[in-house]
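Everything below concerns the one structure shown next.
The complex is shown incomplete by one protein chain, all other protein chains being positioned as in the whole.
What follows is chain A.
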Amino acid sequence: MAKTVLKTEGLTKHYGGIHALVDADFEVREGEHVAIVGDNGAGKSTFVRQITGVEQRTGGRIFFDGREVAFKGPLDAREAGMECVFQNLALADDLDVPANLFLGREKTLVNLGPFSILDKRAMRKATEEGLKRTGVRIPRLDFPIRRMSGGQRQGVAIARSATFASKLIIMDEPTAALGVQETAQVENIIRTLKAQGISLILISHNLRQVFDLADRIVVFRRGHIVANLRKEETDGSDIVAYITGVKTQNTAAAMM
């Protein structure tokens, strides 16, 4: 059986009196693509914010790459090999593709502190390789991101994650703001990642997409994980039943 990349035990987050996430036990194995689904406010994004260190959890344990971790911020998570594609893209619109890909971890020729000289050629080359590896096609790398379509921008954001993520990529609604064609483009990129054996957590509202791309589907409802199903053991209406609370695998959640 493949190695476990990420595992949470009893992960809990309270915002004041609101229990946004309760006792979440979750696992991703090497090369596995896991989808997280659930209604708005079910705790999906809260869950991601806890594991990436964007927020500090109220309780529970997180294991990443075989050891227990306590990320103080998203940078720690990134350093450990976990990359997140944020819902709001997090790209600098006026910078070109290589500049965005390497933002915050630029390659330099000469180290002069803040005035270190950039190694633009190396970054460009690495960008070309990164885009090729993820199957992202951008006609002109030297154009500012602003000039690109939503799909291309998302492609850049994903390529950035894929270039640096050694172990796990998390995508929070990567196609929420995209058109049909652009969504297809991003889905192809995700398939490419699968073919390369990169583990992925995909948060999505789109069940068609989830069934297309994921190996396993985890359903959140009101802060609880109510189902953890292999794709083959379930179908769309079954998932909807879990999302809406008609069915549950979680007895603790059912008693609420």
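Before moving on, here are some points about what is shown:
Note that in this section a residue touches a chain if its C-beta (ideal position, glycine included) is under 8 Å from a C-beta of that chain, and two chains touch if they have at least 3 such contacts; residues count from 1.
We take it that contacts and distances are computed from a predicted model.
UniProt records the chain missing from this view under the protein name "ABC transporter permease", selected from "Protein translocase subunit SecD", "Probable quinol oxidase subunit 3", "cysteine desulfurase" or "ABC transporter permease". Within the full complex, the residue among A:V5, A:V22 or A:L91 touching the omitted chain is A:L91. Contact with the omitted chain, checked across A:R191, A:H205, A:K231 or A:K247, is made by A:R191.
Screening A:Q56, A:S166, A:Q181 or A:T244 against the full complex identifies A:Q181 as the residue touching the chain left out.
Residue A:M148 is the one among A:V48, A:M82 or A:M148 that touches the chain missing from this view. For chain A, the residues touching the absent chain in the complete assembly are 74-75, 78, 86, 88-95, 99, 103-106, 108, 112, 114-118, 120, 132-140, 142-144, 146-149, 151-152, 181-182, 184-185, 188-189, 191-192, 195-196.
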